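Here is the structure we will look at, set down as structure tokens.
Incomplete set of chains, arranged as in the complex.
Each chain carries a letter (A and B) given by its place in the written order, and its residues are counted from 1.
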Amino acid sequence: MPDPLAPARHDLAVANRVVSYEGIIDAFGHVSMRHPTRPDRYLISRSRSPEVVEASDIYEFTLDSEPVTPLPPGIRPYGELVIHGEIYKARPDVHAVAHHHNMAFLPFCNSGEELLPLYHMGAQIGEKVPFWDSRDEFGDTNLLVLKPEEGRSLAKALGPYWLVLMRRHGATVAAKNLTELVFRAIYSTRNAELQLMCKAQGAALSPLTPGEAKMAWDRNLQPRPQARAWEYWSVRLKKAGEYPAGAPKKASKKATKRAAHKAAKPAAKRRAGKKRR
Amino acid sequence: MPDPLAPARHDLAVANRVVSYEGIIDAFGHVSMRHPTRPDRYLISRSRSPEVVEASDIYEFTLDSEPVTPLPPGIRPYGELVIHGEIYKARPDVHAVAHHHNMAFLPFCNSGEELLPLYHMGAQIGEKVPFWDSRDEFGDTNLLVLKPEEGRSLAKALGPYWLVLMRRHGATVAAKNLTELVFRAIYSTRNAELQLMCKAQGAALSPLTPGEAKMAWDRNLQPRPQARAWEYWSVRLKKAGEYPAGAPKKASKKATKRAAHKAAKPAAKRRAGKKRR
């Protein structure tokens, strides 16, 4: 019997590889997606670096971050699963989550300086980027988000937004689907890099107006730019020999299209992805 | 019947790949050239990242940015075609255009700080680098250049120069031919990087004099340095397996030479490219 989750597993493995290959995540960090048909579950790799995740590494978890079926002997989950579970619980509109420690965000995580949208692609940081400080509720910790109450506290700090910076730790990004997640992870990193460059340049920051930010956000998330980015990342993975192995050939094609096109847009607006290479 | 545009298509695909491989353009941005025999048309890829453009992706457009023949089903043009069409309309001396969001320019796009030529290769930014601010005429937008009037406004801001910075968005670069375009795209980026480094170093900028800038510009655009750069980029693409596939073998050789040598110089000054490797 074919695995009905095979397309989702493959998409999630691709997303893991893309954020690694594009330099957003190193040995640590993790990427998840909500279960495609059961919103009370999510999919995430066992504890491995995203760069080496295969579709077969991906397991199902409840929103309480318990494995749906017991993990095989020797298979261990990530330590910070509650980041994912508690955000999916608090935010029914979120279907994909990534947590990472990209260097571009760390100066902001350290200083608490506010991130601002500084160019059209940077509008993907969202209307506001809140901070979460583990010290506020939990005092001295190892900085990780390990306990359910820590996950809930982080989800609360995220609020209705799409990116939260964790003081002295890293960033957690959320999205409506996997393509949008990778897109936001990459372009929010570019925007953070830009803000650092602007600071070094020494001029005053000139952020987008709220109106510009909203319109640029909408535009970036239309099917055409989303599909174009997904194709670009996929081809780069393939050229580098980094595309995940064992992809279910037919299913994966459809899955790729679905992931690329499943933006919050009427189906009528979707392009005939089939014609694309 | 062989495609008379095959050499041009191939050259344009190579130019797309070079600006990608050399790190000027990422998933977004686009590169076009004026039709080699019909100045009322231009060639540009369908909506794909420059890194994956093939000769077969390239279509003909009128200067009003309408496809000369209807695009096949499922084939979509770039959203910002008017950047290209309106510049070709306003500037008969321009034969190649690239639009990108390279990080080195974005701090200038954000702050409005003027770019200056800081070393001989940086003279390729041209006599002056004007700014265009979408807010001036259009108020809040998604920052993209989508409407004909936006393209016309940008072309007007470019004026008689060769590089225009778009506030909170990116850069558009123009040239007399494809080699010059790639050359300017790359070395204007280097000059922007240098200006940022100089600012971080904290000393006063010491730009070229107008006389130096003019002479360095002329020298850089002579056939020898242009051909040397084109060979360097081509070989790097080939070594990396990034050279566009399906190049018409004979036509492409000639085309490469033409692209490399077609500087605004008397034919007598052109070197016997044939002897080169």
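Everything that follows uses one rule, which is that a contact is a pair of C-beta atoms (placed from the backbone, for glycine too) under 8 Å apart; a residue touches a chain by one contact, two chains touch by 3 or more.
In this text, all values refer to a predicted model and were calculated from it rather than measured experimentally.
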Revision key, fill the gap. Identical copies making up the whole complex, of which 2 are given, total 4
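Just so it is clear, only the chains that are shown with their structure count from here on.
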Check your understanding: Just how much do you need to spin chain A so its Cα atoms sit on those of chain B, in degrees to the nearest 5?
Key -> 90
**Study point:** Length of the line joining the C-alpha centres of chain A and chain B, rounded to whole Å
**Key:** 33
Check your understanding: Where on chain B is chain A touching in the complex?
Key -> 26-28, 47-49, 51-52, 72-76, 79, 101, 103, 106-107, 109-113, 140-144, 167-170, 196, 199-200, 241-242
Check your understanding: Of all residues in chain A, which touch chain B in the complex?
Key -> 118-121, 190, 193-194, 197-198, 200-206, 208-209, 211-212, 215-216, 218-219, 224-225, 228-229, 231-233, 235-236, 239, 271-277
